[in-house]
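Subset of chains shown; positions unchanged.
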Amino acid sequence: MEKIPVGILGATGMVGQQYIALLANHPWFEVRYVAASPRSAGKVYQEAVGGRWNATRGDLGGPNSPAVASLTVEDANDVSRAMAAVKRGDLAFVFSALEMEKDEIKHLEERYAAAGIPVVSNASANRWTGDVPMLIAEVNPDHADIIPIQKKNRGWDKGFIAVKPNCSIQSYMTPLWALLQAGYEVQRIIVSTLQAISGAGYPGVPSLDIIDNIVPFIGGEEEKTEQEPLKILGSITGNSFTNAAGPAISAHCNRVPVIDGHTACVSLEFGAKKPSIDEIKRIWTSFKALPQELDLPMAPKQPIIIREEPNRPQPRKDRDKDKGMAVSVGRLRPCNVFDFRFVAVSHNTVRGAAGGGILNAELLKAKGYLG
Amino acid sequence: MEKIPVGILGATGMVGQQYIALLANHPWFEVRYVAASPRSAGKVYQEAVGGRWNATRGDLGGPNSPAVASLTVEDANDVSRAMAAVKRGDLAFVFSALEMEKDEIKHLEERYAAAGIPVVSNASANRWTGDVPMLIAEVNPDHADIIPIQKKNRGWDKGFIAVKPNCSIQSYMTPLWALLQAGYEVQRIIVSTLQAISGAGYPGVPSLDIIDNIVPFIGGEEEKTEQEPLKILGSITGNSFTNAAGPAISAHCNRVPVIDGHTACVSLEFGAKKPSIDEIKRIWTSFKALPQELDLPMAPKQPIIIREEPNRPQPRKDRDKDKGMAVSVGRLRPCNVFDFRFVAVSHNTVRGAAGGGILNAELLKAKGYLG
């Protein structure tokens, strides 16, 4: 099978670099187009990235890998360059890891889509656009089916936009979904996150703020953590999504001195029907979803890994499980105030960013939305 | 005024060292007796501590300070040595920072008390002994009044035991108490703590476990965090304490790579009567208690400091406020699930350990229980 040529918008940034690293030997996709800010445009990729390469797995493809090192960086604002790449067969769709003002990103992603280029995005700009699916491949793959409606709404021919949610919810959304799907309503969640510094990009968090310290605040993060699950758990009504009514979520988001891997301490309250701890473990251990059924290349074999040690999961020790795509959970125990509580860890720049984006693209491809 | 000669049991350990540091220039107390394990006994203090000096404020009295450097370390198990010190006027009471098996500590503290030597303890061994007060000087100073009952219960003449609670609750117990005292019932609390490594003593947490990592578990800590507040908020009934009925507390305790300073992310649910955010701020800002009224030397001028910046309090930047004795709170905001949430920071080895112990001793002295 010939590989599908893909592009990366925001290719020189933190998440863009992670896309380059994770796509280095991808069986379906091949990076043939990279775009970034006008400042980087015209440079070869390796030079544009310079000393700022921060993708976290040193053994994966880096900026010097022959495949991408010599690609010329295009100006991401210049959609006509991408259209020319489509014409010459070097681009089928783009991953968006743009780092600009939210409004600019929203508008730019729409321009790509309008130009016939599908956009699989990591950015938050279009997450709340009514006809744009916010996908976690294991949770709401059926939300992709709004794409024909989106195209019709916009009058777009081939292009469309699909996004992924914020990295802060990645570690517990799949465990939560597994419980919901098994018939257990969850009414209320109080969650504290301990989030890695890579989530803030580069240069991101100054070291003077985080060594021998934690920062109990991340701008906009608590709102995303509380609201995005409701869209993901919602449904298509007419031309757009309707949010789920619950669960109610309260989030405390903290930045901690960890390179990669977000941890969440979760307390949850079920509805009238409450599973036992053994039942929860059974549900999580046996959970598989569409990406596993389709055997998508980036899909973890087992989406939820349960750790039985009293002090696990931990970000440094569990973030890389199954290519960084599995969620590790542990410390499942009764909660003094709600019903149960547990700890969940996932890799924020892999599962929670570039890896999640790639898995979404694989899902969209398998569903026939990417040609 | 001549200073009261005091002793430190467990003087070479982490908390014992902090006592030495904080008492270096104390206006009332003077360290004249140090005791530790048989291994250290017979050495001069400076030599016994050796390279393990870890008290955290480098400018305070250290193991080389003339006052303590040349004290000879006694065997803490040998109460007769302490009795001899009492006789020669070198010891009026002891601070217990013992690091042994819980049962050993409980028994040993009782032996000191039985020998006529009051014990002001940091250890957890006697926290749940029915007639032993667990004191936070600003919260339940009246619990000290069980001391005559305790003496009577045991048939002790001069000796008694008073303890302080676990460091993990120190940051939010005073804010909680201020609200309760102002007439607002609190029904439920879900709290996640991000606790400093110094709380585990020395050598304590291996660096391989905590650099670029967090550990979402601290043995026994969640139970203490959930249960100790109920005794502190309880009352004397007959010969012993009766726990308060609430609030119900659920705690997630995490170890983070911070040297000193425990952070707590707190969500709380009031009873029927709910204060506004402005009302809470007013209550906290104006809160003073008996230690402030008595102007005790170790008491913070303002027990609760409110930070208005969106990203404060932070452990490195706020732990040292007012000699490390003030609690800093911030991020007071509505909670999506309960009523309100906030973040609190306090210095775990000062306010949460040695400083809190010294303040308790000052309170007991002021109340006439220390001669």
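General observations
Letters A and B mark the chains in the order given here, with residues in each chain numbered from 1 onward.
The rule is simple: contacts are C-beta pairs under 8 Å (C-beta built on N, C-alpha and C of every residue); 3 or more make two chains touch, one makes a residue touch a chain.
Computed from a predicted model, the values in this text were never measured in an experiment.
With respect to copy number, the whole complex recorded in this structure file holds 4 identical protein chains, 2 of which are shown.
Simple rule for what comes next: only the chains that are shown with their structure count from here on.
Rounded to a multiple of 5, the Cα-based rotation taking chain A onto chain B is 180 degrees. Centroid to centroid, with C-alpha atoms defining each point, chain A and chain B lie 43 Å apart. Touching chain A in their complex are the following residues of chain B: 188-190, 192, 194, 209, 212-217, 219, 226, 248-252, 254, 256-259, 263, 265, 267, 310-317, 330-331, 335-338, 341, 343.
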